[in-house]
Structure formats: C-alpha cells, structure tokens
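Here the complex is missing one protein chain, while the rest keep their positions.
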Amino acid sequence: MTLERRKELERSKKRSEKIAFGTFRAMSLLVVGILFVILGFIIIKGISVISWDFITKMPEDGMTKGGIYPAIIGTFCLIGGSMIFSFPIGVLSGIYINEYASNGLVVRFIRLMTNNLAGIPSIVFGLFGMSLFVNTLGFGDSIIAGSLTLGLMTLPIVIRTTEEALKSVDNSFRQGSYALGATKLQTIRRVTLPIAYPNIITGLILSIGRVSGETAPILFTVAAYFLPKLPHSIFDQVMALPYHLYVLATSGTNIEESRPMAYGTALVLIMIVLFLNLIANALRKYFSKKVKMN
Amino acid sequence: MAKPFHKKLFEKIIEGILTLSGSITSLAVILIVIFLFKEGLGLFNQSPIAKGFVLVVNKNNPVNTLDAKSIKNIFDHEITNWKKVGGERDTIILFYLDDINSIYTEEQIGQNLENLPTLFSNLTDSISGIIAFIPKTYINSDFKGKVITTDNIKVSKFLSGKEWFPTAEPAAQVGILPLILGTLWVSIGAILLSLPLGLAVSIYLAEIAHPRVRNTFKPIIELLAGIPSVVYGFFGLVVIVPLIQSVFNLPVGETALAGSIILAIMALPTIITIAEDSIRTTPRSMKEASLALGASRWQTIYKIVIPYSISGITAAAILGIGRAIGETMAVLMVTGNAASIPHSFLEPVRTIPATIAAELGESSQGGMHYQALFILGSILFVITLIVNLTVEYISSKQKLAKR
Amino acid sequence: MTHLDNEFIKLRMQLFEMWSLVISQVEMSREALLNFDKGAASEITFKEKMVDSYELKVDRDCENLIALNTPVATDLRFVLAVLKINTDLERIGDFARGIARFIKKCPKDNLNPELLKVCQIDELMKNAIEMLTDAKKALEYENSRMAISIFSHDDFLDDVHKHSNKIIAEYIKSHPDEIEEALNLYSIIRKIERIGDHCNNIAEEIVFYLEAKVLKHSNKKKV
Partner (left out) sequence: MAKIETVDANLYYGDFHALKNISMKMEENTVTALIGPSGCGKSTYLRLFNRMNDLIDSTQISGQILVDSEDIYSKNINVDELRMKVGMVFQKPNPFPKSIFENVAYGLRVNGEKNKTYITDKVYESLRQAALWDEVSDKMNKSAFELSGGQQQRLCIARALAISPSVILMDEPASALDPISTAKIEELIHELKKQYTIVIVTHNMQQASRVSDFTGFFYLGELVEHGATAKIFTQPNNKQTENYITGRFG
C-alpha cells in the first residue's frame, strides 16, 4: 500500500468517524431536547393556572373552573392503596426469589412469569381488574378495586427492585453471618436486608411514580368522570389526576374552555413524578455517601 | 445450643409466607389468563343479531340463513336483490319496527300494541321480498313468515373481518382486522422512528460521550420514562396533532403518524436503557484490542461493539415494539380512532388498546360487545407474551454465548 | 529446541573448551617435565590465564542460568555439576602451572632421567591425563559407567604417592647432590596425585548429574 493511499484511507476513516459521531451527538441532543420541549411546554402553559385554589378546590362549571382537589386526593388514595398491597408482597417475593428459591427451574419460571407480568399492557390489567375485582368480587368501581389493579401492575417492579438490591449484596456478608451460627431468616433480617434496603427504598419510590401516572388500569375500576366530593370509604369511587387530564383533554363538556385546567392538571401530574424522581435520586446519593463513610 | 422449638416454627411459617409471595406473579398471570378468556370466549357462542331481536322473511323465500356481513350490507342498501344472497331475483324490501307506524294506523295496532304480532305476520306473508328486523316477543306460534337463522361469530371471521361496528344493528360487525392493522401501523411507525434514534443515543452514551455528559443525560432519559402516558397523549393532542394537520394540510391531525411519533418518544427510554446496558457489556479489553490494531473508534463500534451486543439490541427493539403495541392512553388521544383499514400514515387509525379503553365503558357486561373487547384484551396479552418470551429466549442465548 | 536448551548447550560448549585447554596444559606439563622444556613451561603459564577467564565466564553463566531460568531436576543438577567441575578444572590448571613454574625456576638445564624413572613420573602423568580425558568423555557421552571407571585410575596415583617418600629418600641418599630436585619432584608427585583427586571429584559430579547419586565420602569400590 502506497503512502499516498494510506494517507487517503486514514483521512476517510477520520471523516466517517466524524460524521457518525456528529450524527449520534445530534440525535442524543434531539432526544434530550424532546424532553425539555415537553416539560417546558407544559410548565409554561400550566404555571399560570396553578394556584392554591386550583389545588384545594372542587371543579366547577363543567370542569372549566375551580380546582382539581378531588383528583389529587383520589390519586393519593390510589397510591396508598396500591402500595399497601404491592410493597409487602413484592418485597417478600423478591426475598423468596433471591434468598430462598433454590436456583433452577423454579426460579427461572418465577422470573419468567414476573417478566411476563411486567410486560402486560396496562389496559389488560384494566380489563382484568374490572372482571375480577369490580364484577366477580363485587367491589364495584371503588378505591379498593383500583388499588388492587394498580398494585398488581406494580408488583413486578417491586419484585425486580428488591431482587436487584439483594443480588448486589456481597455473598461474603451472608457467609459471614452463617459462619456465626445465624439462621437463614436471621441473616436476611439482620444482615442482608439492612444492606439492601437503601436500594429497595429507591426502587419503591420510583414505582410510586409509575402508579401515579397510570390511566388505563383505573379507567374501569375506580376513576370517576366527575365527582366533586371526597371518598368516605374504600368502596367509593374517586377522581384521579391522569384520568381527569384525559377527560379534560378529550371529552369535557367544553374542551376549549377547559384547556387551561388541562395544562394545570398535566403540570401537577408531572410535578409529582419529578418530585418522586428527585427524592429517589437524592436518597440514592445520600445512601451511597453513607456507605462510603462506613 | 439448639434453637427453641417456637423459633423454628416461626422460621417455618415465615418461609411459607415467602414461598407464597414468590408464587404471586405466576398466580397473577394465570388468573389474568383465566378471567380474560372466561369473559371473552363466550363471544364465539353469540349470534351477531342484537339480543331479543330476530330477522324474518316471507316463507316462500328460499334464503334460510344469512351471515352478519350480508345482513349489514342488506340493511345498508348495498345489497338490494335477494339473488345476491342466494335467493330468487326479487328486490329486497327492508322493514324496521318503526316503519309500522307509517303503514298502519294507531287503531289498527291497538292501544297496547296487542295487534302487532298479527300485523307482522300478515306483512311478511304479503310482501315476497321483505326482510323485517323485529323484537322476538312479537313472533307468535301462528307466525306466517320465516325466521332467518344466523351463524355464530367464527374465529376466522373475527380475525379477518374488515369491519368493526360492534354496536351496529341489526347485525354487529366484529372484524378486528382494522384494529390489528391499526396497531401494527402505529407500532411499526413508532419503532421505525425510535429505533435509529434510540440506538444512536445508546451508542453515544455508552461509547462516545464523556462520562459527565452521560451522567447528565441518563437521569434525563429516565425522567422521560417516568412521564405518565396521558401527559404524552395530552402533549401530542395539543402540539403534534395541530402540527401534523398544518404541515400536511390535512382535514384532521389525528393520524397514525401522530400516534407513531408519540409512541416513538415513549419507547425511547426502554430502547436506550436496554441497548446501552447491552453495549456496555462489551469487554473493555476487546475494544482496546481493536483500537490497538489501528481501528478508529467508529470502526471499533460498528465492527466489534455492535456485533457483540447485537442480541441485547434486538431485545431492546422487540421490547420497544411490545411497549408500543400495549400503550393505550397516548394513542387513544392522538390517533383519531377510526376503525377502518389504514392506507397511509396520514389517516386516522384505531389500535387494539385504544378500542378497549374507548368502548368498554359503553358496552353492557356480558354482552357481545363486552366479550369482543375481552377477546381483544386476550389477543393483546398473547402478543405481549410472545414478545416477552422472544426477549427471554434471545437474552438466554446471549448469556450462553458470552458465558 | 527450547530457549533453555540452547542456553545449556552454550554452557556445555564453554565447559568443554575450558576442559580441552586444561587437558592440553597437563599434557604440556608432562612433556615439559620429561624433556625439561622451559618454552613449554611458559606456554602453560600463558594458558593458565585463559583458563582463569573461562572459569569466571562459566561461573557467571551458571549464576545467570540459575537466577534467570530457575532450573530444576536434571537441569539444576547439570548447572551445579558444571559449577563444581569448573572449580576442579581450574585447580587442575593451577597444578599444571605449578609444575611449569618448577621447571622455569630450576637453575639446571636438565633433570636426571633416573630420578624421573624411579618416581614413575611418566606413568603418573599419563594416568592423570587419561583420567581427565575420560571424565570429559563421560560427560560428553553422558555415560556414568565411564565416570565410575575413573575411580580405579586414582588408586594407582595414590599408591605411587604413598611410596614416593621412601623412594625419594633413598634417591637422596644415593644422589646427595640432587637433594633440591628430588624434593621438588616429591611435591610434583603430590600435585599429580591432587590432579587425580580432582578428576575423582569431577567423576563424582558427573554421576551426580546423570544419576542423582551422591558418591562423595563413600566407598567408590562398591559402586
């Protein structure tokens, strides 16, 4: 190969690298840009709507005025309800898979099922929840039916989070504990879980974010189109932020006039998600610092 | 030093609870299968004729059975001659219950509608080309006409039917082909948009970007995954839909394209996260070896890194498609929901999940429409099951190959 | 042929070169004695310098071989044997030079042949040379039986040496004018006997290298 040709090759190598890297960088910026456009758009349009009244008042005038108080409360009810169901079972299940189940077919099967459950579209959960909780068990459209449906949906996330957190605990800790005569349960309770729990907590917070934004599963299990009062029991219907946004955006009595309300609702919804993400990240940082200090 | 008995018992109980919890997901999946199919499978024992009604014809008419499609065409005036459906050459005369008032006076009908059965009977007897859609209760034992029988809904017709009018009268049309095609169009459009973008970003983050850039971008992309789908839908509705409308000069902006764009944005975090993880598993030493042989970074990426992580990238793409197929709210809000077979990306379409979300509220429990929607749910479930099993298979092969 | 094999071959070649040099030294010292050749004597002294430099070189090579290649088993025994043979050869060379020095310093210009005869100098020297050559062959062919056969040669040297004081004493009585030469010759006999001892040692090292048997301080007759 002549020197001339070699130089030419090197040049073309450099050129194609530059083009490729430039394209990739541009595309990455585009993706990040998309997020900022979405967030920015909703924040700019919604910020003027947000006020104390907006957060604490009932909707009025065919949902074109007033606030979204019942929807916020409803969403928190659903978060609480679904967490009560999915956290304990999910964490226990994660512990079982990682600590108890003997490696092999059983674990593979459970993991496969967990992955499958995680992949099921939310609308199918909605169908299932309606069929089982609302109709078969006779809960009707109620907080409990919605919470159970949402809880079932977040279960795989909780299980996976727990499993990952436990997996990252070094085996030497467990062996050290066994070597001192501790039983399996004692080891899990006193050694494994304390080490793993920062990661578990972080994961749980992120799963709350998922619950707060889901619409499809609550469509037929709990969400009320318009219900300007607060629930009294777990068998009451409630409004919920995501469904409320859907209603305001597509099927309100006066879509044009309720637009500002929709922006405001979207902003509140995003704020909740952002807030949860921030907490999770802060906790992650805090715990990793603590670990380092130890 | 033996542990006291009650402690051992306690451990055993806890172990039992843990085992139970461990099986919860399997239980849930099985329950979902049972309930979806339990509610849905009744559909195939149903007649497409609305409940409580029958179709009757003149007793001399040789036609005994009609399928849902023909019934619809007849009542839509698309078929106007019995010859078309296997009868004699005779014009079809449609008769609805309401038409009775224009033929007979109130007196003739009677105050309590007590004469109606006789009137129907006479009517069908006198007009040879008649087909009447009337409530079952008005058919007496001495009815002079002939009741048309209809086939139950068949699986093949259900899957290949080109029309979705589950509430149509007299015969509901439950062909899901437009829904399946709508779902595919939107999903394929989404993946065509998001796969190149997602791959580019994952390669950039894993191989090219400075760690500081990566550490800034990663949480942002995670945030993208956290935004609720209604918010995406809302954003699509107020920004992307009008944009498409004006750019392509369309009567409405709610199109498959709008759905694809929103879904592409929503699938991005999934694709980026999984593909990036997979790309990062490429051993450093392998990359260094390539560079040490005089390959440029870009050559190393496309000759070593991508082939090495191809199975992970495939998994990312498949999971991305799975996400797109199952997504409900955002699609519901921006695609226009027209249940017709799409011919271009600039037409409104309706996807399976959006159909369920939009129509389940209107359907009566246990009715044909309700069952049809549950069958749609089952189909969705089977699709995602296939997607997940495929991904599982690919990643297990990947683990095997890398050992 | 591995890299290490090559290193061993190099070492072996060097040892043999040195060995040949020493053999020629001893042969020349025999001729110098028998013919009272002062020229040959100075040549021996010159060769001694070469032997010394060989010794240093072989020493260093052995050291490097051990330090760099950590030889084990037969390789290790070879290096250790070479190291000791090297010292023995150098000593033998020293004895040859001692003989040469006597001839150079001797004020007379010849020795009485009778003296040489009664002392069996020729036989002694021949024997010593044979031992040295046989030992070299034994290593060359890696033949331990050949090495063992060397021990019997040594008996003759020991025997002559044992009786030489009487013979010399009698010779002095009969030739009182040759007292100095006779006494010097006695020390030469001793030197030749020592050469034989060193050859013995060399043979022992060869057997150690080849068969990993230690013959030192044992009864060689039994072998």
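We call the chains A, B and C, going by the order they appear; numbering starts again at 1 in every chain.
Just so it is clear, a residue touches a chain if its C-beta (ideal position, glycine included) is under 8 Å from a C-beta of that chain, and two chains touch if they have at least 3 such contacts.
Every value quoted in this text rests on a predicted model; they were computed, and no experiment measured them.
The chain not shown here makes contact, within the complete complex, with A, B, C.
Remark: the omitted chain is touched by one listed residue; of B:Leu192, B:Met286 or B:Ile386 this is B:Met286. Residue-wise, the contact with the chain that is not shown comes from C:Thr70, picked out of C:Thr70, C:Asn110 or C:Ser174. Interface residues of subunit C facing the missing partner chain: 2-4, 63-64, 67-70. Within subunit A, the residues in touch with the undisplayed chain are 1, 5-6, 9-10, 13. For subunit B, the residues touching the chain absent from view are 210-211, 283, 285-286, 288-296, 299, 303-304, 307-308, 401.
One rule holds in what follows: only the chains that are shown with their structure count from here on.
Contacts between chains form some other arrangement here, matching none of path, ring, star or all-to-all. Averaged C-alpha coordinates give centres for subunit A and subunit B that are 24 Å from one another. Contact residues of subunit B toward subunit A in the complex are 3, 11, 14-15, 17-19, 21-26, 28-29, 31-32, 35-36, 38-39, 196-197, 200-201, 203-205, 208-209, 217, 219-224, 226-235, 237-239, 265, 268, 272, 296-299, 301-302, 319, 322, 325-329, 332-333, 353, 356-357, 360-361, 365, 373-374, 377, 380-381, 384-385, 387-389, 391-392.
By the touch rule above, subunit A contacts subunit B in their complex via residues 13-14, 16-17, 20-21, 23-25, 27-28, 30-32, 34-35, 38, 41-42, 89-90, 92-93, 95-97, 100-101, 109-110, 112-117, 119-128, 130-132, 135-136, 152, 155-156, 159, 183-185, 206, 209-210, 212-216, 219-220, 242-243, 245-246, 249-250, 259, 262, 266, 269-270, 273-274, 276-277, 281.
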